[in-house]
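One structure is given here, and the rest of the page talks about it.
Here the complex is missing a single protein chain, while all its other protein chains stay put.
Just so it is clear, A and B label the chains in written order, and each chain counts residues from 1 on its own.
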Amino acid sequence: MHHLTKITAYILIIFVAISINFALPRMMPGDPITSLTDDPTTGMPVIMDEDIKEEIRSYYGLDKPISEQYTDYLKDILKCDLGWSIYYNAPVAEVIFERLKWTLLLVGTSTLIYMILGIFLGAVSAWKRGERGDLGLLVSVLSIGSFPSFFLAMLFIILFGVKLDIFPIFGATTPFMEYSSTFDAFKDVLYHLILPASTLVLTSIDGPYLLMRNSMLGVLGEDYIVTARAKGLTEWAILKDHAIKNALLPITTVIAIRMGFMISGAIFVETVFAYPGIGKLLYDAVSFSDYPLLQGAFLIITLIIIAANFIADMTYLYLDPRVKHG
Amino acid sequence: MRGALKSGNVFCKNRIGVTGLGILSVFILTAIFAPFLAPYDPCEMFEPMAPPDSQHVLGTNDIGQDIWSELIYASRISLFIAFTTSIIATFIGTLSGLFSGYYERFGFFVMRVVDLFLALPRLPLIIILAVFMPTSIWNLIIIFVLFGWPITTRIIRSEVLTLRTRPYIDSERMMGAGDLYILGRHILPNIFPLVVVQFVMEARHVILAEAGLSFLGLGDPTSKSWGMMLHYAFEYPTIFISEVWKWWMLPPGLCIVVVILALVFVGFALEEILNPRLRREIV
């Protein structure tokens, strides 16, 4: 029953996201063509000849009634037809799926690292509450978390890419490189991954760190921690067997949901490092005014986030015995 | 000994808050008195790409504008957007939170809307809205408010729900006190500290979001913020390999970092003081 409500809710959310995507270009004041043909950065109209305008008009199906446009749009999405990219002159779906693997690699790796590291540091901080180590960690994490990811990314490029020259500063692989072995290829990919992933990790770590620290502080004040101590358990055993799991449970969902939103952060990091993922694609779509591509990328990013949230929501139900055994 | 450590601790936390507040004040004053502090009109053009000298402390950008003046004026834009958004979003969130916590049916309806907003990914939506809406500061503010209020609503509502069950509220009601009287007299003062925390958190969020949007080139080009300065710096072909980043990229970036950090400090100190659970001693 509970599952069913949740699933319905998520279907509704997907529906809303798709509808927003449908409505936006059509909702603009005046003729959508006019607003579409304004350059977003300067607000100046872009000179377009009548042919192209006509093409766009029929692309969006603006000559048909709105309900028909909507059903057509839904059908296309079900068929995985996200439209035609103006800039790449290729199907949007194709362009996006080509890039998706890089984003998943980048976001996946960073997520794994920042969550484990953040949770660990948060637990340590709470355990050492009020001591110098706690305050030091707290201030460092809050400070690094205050860096916009694109700014930190730019600083990293200058420091590690240009000044120290130890990491490549753009792309996911070395261009035109012939790999002599899979290991070589792996090394090259890893090498390109380190700076963008570090940026994402450092700018996102404050989330799980603070959540864990707060949750853990609450747990450490609970009576069952006193019980554990009364049994004669060592401090480490108490931390490991009694505190961490209890502190993690209530924050799993929140942490997992942030995981979904990590992909948003990838938009900036990929842009700065010219990492060929879907975030960079979104940026390019904005700067080239490639609206079908932009909407496609938006839709896919949104769907990924919603899917991640859904999984997060569901795992909680299976983790906490109090929920599971009701 | 440990007692001394504890009071030192409290002091230190206050010091974090005080530091944050101090930094914020400097930036707010800079924003207010920008015309007096900036040596030039930020739109005035000089020789482009001039390195720092006595004329231009931070040199000039690719179209010859004085970066130092630009930076000072940009604080106006960034802070204006952040604070205006926060004020409106916190206001809407507080009111809707108050009423939806107090009136159950209304609350149920509002919370479904809130759930929907919170489940939708904020940043991609903001980006796509910013692309399709004509760019102006006010449109940006509208977009940020749109996605800013729901979290405040949720937090305020759950607080009101707990407050509503307090016995003195019941006895007031029994004595014939009106809903508005109870809300204004008893509930609002109790949630006010929470509202302040929310305001600070929201401001922090907007500073970051605005900088991000502007960095992507989606800000208002007629009123440059720090994020927009970074956008132009980033687009400049040799930004990383020449020395210009030192005066063109570093200052606006650091301004963003410092303001966010100040807001985080203030918010953190407020939360520690207000949240008794966090203050509870560990046995």
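Here, contacts are C-beta pairs under 8 Å (C-beta built on N, C-alpha and C of every residue); 3 or more make two chains touch, one makes a residue touch a chain.
Criterion: contacts and distances are computed from a predicted model.
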item: Omitted chain, identified by the protein name its UniProt record gives, among "Electron transfer flavoprotein beta subunit", "Phenylacetic acid degradation protein PaaB", "Nickel import system ATP-binding protein NikD" or "Phenylacetate-CoA oxygenase"; value: "Nickel import system ATP-binding protein NikD"
item: Identified contact with the non-displayed chain, of A:15, A:186 or A:224; value: A:224
item: Omitted-chain contact residue, chosen from A:192, A:213 or A:242; value: A:242
item: For chain A, the residues touching the chain missing from this view; value: 222-224, 226-234, 241-242, 245-246, 249, 320-322, 325
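To be clear about the criterion, only the chains that are shown with their structure count from here on.
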item: Rounded Å distance, chain A centre to chain B centre (Cα mean); value: 21
item: Footprint of chain A on chain B - complex, ascending; value: 5-6, 9, 12, 16, 115-116, 119-125, 127-129, 131-135, 208, 211-212, 215-218, 221, 227, 230, 234, 239-241, 245, 249, 253, 256-258, 260-261, 264-265, 268, 277-278, 280-283
item: Chain B-facing residues of chain A, complex; value: 9-10, 12-13, 16-17, 20-21, 24-25, 27-29, 35, 38, 40-43, 129-130, 135, 139, 142-143, 145-148, 150-151, 154-155, 157-158, 161-162, 169, 214, 217-218, 220-221, 225-226, 260-261, 264, 267-268, 271-272, 282-283, 286-287, 291, 294-295, 298, 301-302, 305-306, 309
